[in-house]
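A single protein chain has been removed from this complex, and every other one stays in its place.
Each chain gets a letter, A and B, in the order it is written, and its residues are counted from 1.
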Amino acid sequence: MITLTTDFGTRDPYVGVMKAAMLQRLDRIDIIDLTHEVAPFRPEEAGFWLQCCRAHFPDGSVHVAVVDPGVGTERALLAVRSQRQLFLAPDNGLLGLLCQTDPCAETRRIEVAALTPWRIATRSATFHGRDILGPLAAELAAARCQFEQLGPPAQPDPGRLEPARRLADGTVKGVVAAIDRYGNLLTTVDAGLVAALPRPQVHLGQRQFDLVRTYGEATAGAYVALINSFGVLEIARSGGSAAAGLAAEWGANVTVASKR
Amino acid sequence: MITLTTDFGTRDPYVGVMKAAMLQRLDRIDIIDLTHEVAPFRPEEAGFWLQCCRAHFPDGSVHVAVVDPGVGTERALLAVRSQRQLFLAPDNGLLGLLCQTDPCAETRRIEVAALTPWRIATRSATFHGRDILGPLAAELAAARCQFEQLGPPAQPDPGRLEPARRLADGTVKGVVAAIDRYGNLLTTVDAGLVAALPRPQVHLGQRQFDLVRTYGEATAGAYVALINSFGVLEIARSGGSAAAGLAAEWGANVTVASKR
Partner (left out) sequence: MITLTTDFGTRDPYVGVMKAAMLQRLDRIDIIDLTHEVAPFRPEEAGFWLQCCRAHFPDGSVHVAVVDPGVGTERALLAVRSQRQLFLAPDNGLLGLLCQTDPCAETRRIEVAALTPWRIATRSATFHGRDILGPLAAELAAARCQFEQLGPPAQPDPGRLEPARRLADGTVKGVVAAIDRYGNLLTTVDAGLVAALPRPQVHLGQRQFDLVRTYGEATAGAYVALINSFGVLEIARSGGSAAAGLAAEWGANVTVASKR
């Protein structure tokens, strides 16, 4: 399987021609759209979604992510191998969280000039998804090209998202890493970090939220915190948008501590 | 074929991971998106669209519909077999109209705890589409699982949409069951009910509309009623939105009677 995560939207044919470029190299592959609505200047959000979703994809999956405000400039393209899946993206922080979270992740800087054996070259200055990353994903999925051939090892741009961490007093610190269409706030805090805390309470700005098991447990209009279906801490509002109601922004600090 | 009808939107990767869950079980199936934009609190609309679309799908198709404000609460999951197609959805009225329309429809209450032979279990409290209904659709489409194995017969929640009916004086009564992006009002009244009436005229609130054959017959800005491409009565506005112009809402009464 190949997945796509971009900021292209679906109003224009950009996603379609990228798929055509892939399907011409690899007939009958499943190409799955994760999202084409990442905020254009927030590549880290695309990486966070990939980290949420990856457990639902089989070994050998190739994930292509293109959120690339710097297309056409000198920023590099990266390939990351982590837990038997491959990730292709610009080196702009998009894969930073994923690399920090998996100490075994391997990173290569893609040498585009060395991809000519696979008939991949810079055809345009502005559409690397269609011209480079998409075709490369197809070659990798077809096993006609190996991860090791892509270029030299590299250190990825860490980006603006760090893994959540536990402080000496047991408090857990993370941030809002994605806001979904319902206005739910998804955080970098995962279930394991919360599970270790007795009577966990979630703090965002001046507000506190108790942890519930499902949305259904909240009364209409109430805010709740819960471990969502991706296994990460989420702050939601029953029948409404937590993001709007709390005026919470991407990157806001979230703390989990034991209730006194 | 498997179809998906949800309120997940396409901004977040929820649809993508649901497809991944299905494709891992059933390689190379066609998964068709019907819509992911059903109004979240209107499961009946999803069921109405399924009823409109089903004639265009082959025998053996499995339709998965997830519009589920009560996810995580005690509401059941249903499977319905009707005219050689299967429908999976929460028991919240979504499949009520479909079951009332087909007296031969069979309904089972899905016993999730009994699905372990197919490696299906409640993995999360909030994403039954990905964890239960999607995988189950794949198993059913692959014929590794039979309808009869899903659970005991059940009576579905009828929901808020009833089939249109003919009164003793010949008048036909139905409701607005869906409003599409153009602002067209689709009703529960089907072509057969209208065909039996001489000189049919359509009533909505205080307004009357003559029946035309195509949108093209109306002058710009005019309201018309017509039998649409799904074979149901629709009220439309040439070059505009009937819903906006008529301030018509979902569930509004629509009557068809002979013109005097």
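Observations on the model:
Heads up, the rule we're going with is that a residue touches a chain if its C-beta (ideal position, glycine included) is under 8 Å from a C-beta of that chain, and two chains touch if they have at least 3 such contacts.
All of these numbers come straight from a predicted model, not from anything done at the bench.
Among B:Thr5, B:Thr107, B:Thr126 or B:Thr188, only B:Thr5 touches the chain that is left out of the view. Taking the whole complex into account, subunit A touches the unshown chain at residues 9-17, 19-21, 23-24, 27-28, 70-73, 123-127, 130-131.
Residue-level contact of subunit B with the missing chain is found at 1, 3, 5, 10, 28, 30, 32-37, 49, 52-53, 56-58, 178, 180-181, 213-217, 226, 228-229, 231.
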